[in-house]
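Data block below; observations after.
And then chain A:
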Amino acid sequence: MSGAALLEVEGLSRNFGGLQVASDISLTLRAGDRCALIGPNGAGKTTFVNLVTGVIPPSAGTIRLAGRDVTGLPAAERVRLGLIRSFQVARLFRSMTVREHLELAVLQRDRRTFRLFASVARVAGLAGEVAELLDAMGLGAVASTAVGSLPYGQQRLLEIALAVAMKPKVLILDEPAAGVPHAESQRILDAIDRLPTDLAVLMIEHDMDLVFRFASSIVVLAQGRLLCSGTAAEIAADPQVREVYLGSRADAR
Partner candidate 1 sequence: MTMAGRTASRTGVAGAHPPPAARRDLGWIGIPLVAVAGLAAFWLLPDDLALLTRIAASALFVLSLDLVLGYGGIATLGQAAMYGTGAYAAGIAAVNWISDPFALLAVGGLAGGLIALVTGALILHAHGLTLLMLTIAVGQIVQEIANKARDWTGGSDGLSGIDPAPVLGLFRFDLYGRTAFLFALAVLVVALMVARRIVRSPFGLACRGVKEDPLRVSALGGSPKSYLVALYAVAGVFAGVAGALTAVTSGIVGLDSAGFPWSAEALVMLVLGGTGRLYGAVIGTAVFMGIHHILASSDPFHWMGFIGLFLIGIVLFLPGGIASGAGRLSALLSALARPGRDGGRA
Partner candidate 2 sequence: METMFGIAVDGVAYGMILFIISVGLSVTLGLMRVVNLAHGAFAMVGGYIASYAAQGAGLPYAAALPVAVVLTVLATLPLERLLYRRIYGSANELAQVLLTIGLTFVIVAGINYLFGPTLKRIPLPELLTGTVQIGSKAIPAHRAFVIVAGGLTLLALWWLLERTDFGIRLRAAVDDPAMAAALGIRTERLYLATFALGSGLAALGGVLGAELLPLEPYYAIRYIVLFLAVVAVGGAGSIFGSAAAALALGIVDTAGKYLIPSFGEFFFYAALILILFRWPYGFFKGRTA
């Protein structure tokens, strides 16, 4: 279980004014890793994702993607290099159909979007790949539906399908099942299970059932710093984690 290192984060820090929202976070994801990032509300999970994806610049630290330093690159450039995220709240083009979303993602990935006079329907290989993606995510039946009128669970599935369509090296899923009824979250998990094994996945999640089902390793953030990391079993047994995170949540329930 030691594939090539795809995402290497070292000493990542960020402060807003005097507030340290991320301090000295280091993390390595290898090909095939299924890692969950957990932590109580306000632990800095979203900030961490924004730092890694390039939405906000870090105050210190480096980020390497498949060996290449991307710390100074803009977000869109990191996307082109294979660092893809899904959004916590489905963020889609409401009037476009499911199929059009996937077509756009694939075309964008292959940098074929500046073709002005080719018909989308006739771009070589596109229809087949999109059909495969639709099948894989179980979205075939709604392929021609405008996304605005799709139930939320299917929008989340499409969100994941979009990320997959871009053939990521590293995929960051920001609470992929948030806001989805429990019955439907199963389909999302199935979709995640079927992700290609050679990519590294980092999932931010609150739902511990989901985390333990999905993750081979777990990283715990608290107050902007890395509290601990380890295998799922180690984390579940860690008293420190129980105290700051699992314990408090269990009590709250």
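A quick word on the picks: all candidates are chains of the complex that A comes from, given by their letters.
Just a few scattered comments:
Throughout what follows, contacts are C-beta pairs under 8 Å (C-beta built on N, C-alpha and C of every residue); 3 or more make two chains touch, one makes a residue touch a chain; residues count from 1.
This is a predicted model, so every value here is computed, not measured.
Although all of 1 or 2 belong to the complex, chain A touches just one of them, candidate 1.
Those residues of chain A that touch candidate 1 in the shared complex are 75-76, 79-80, 85, 87, 91-97, 100, 103-105, 107-109, 112-121, 123, 144-146, 148-149, 162, 166.
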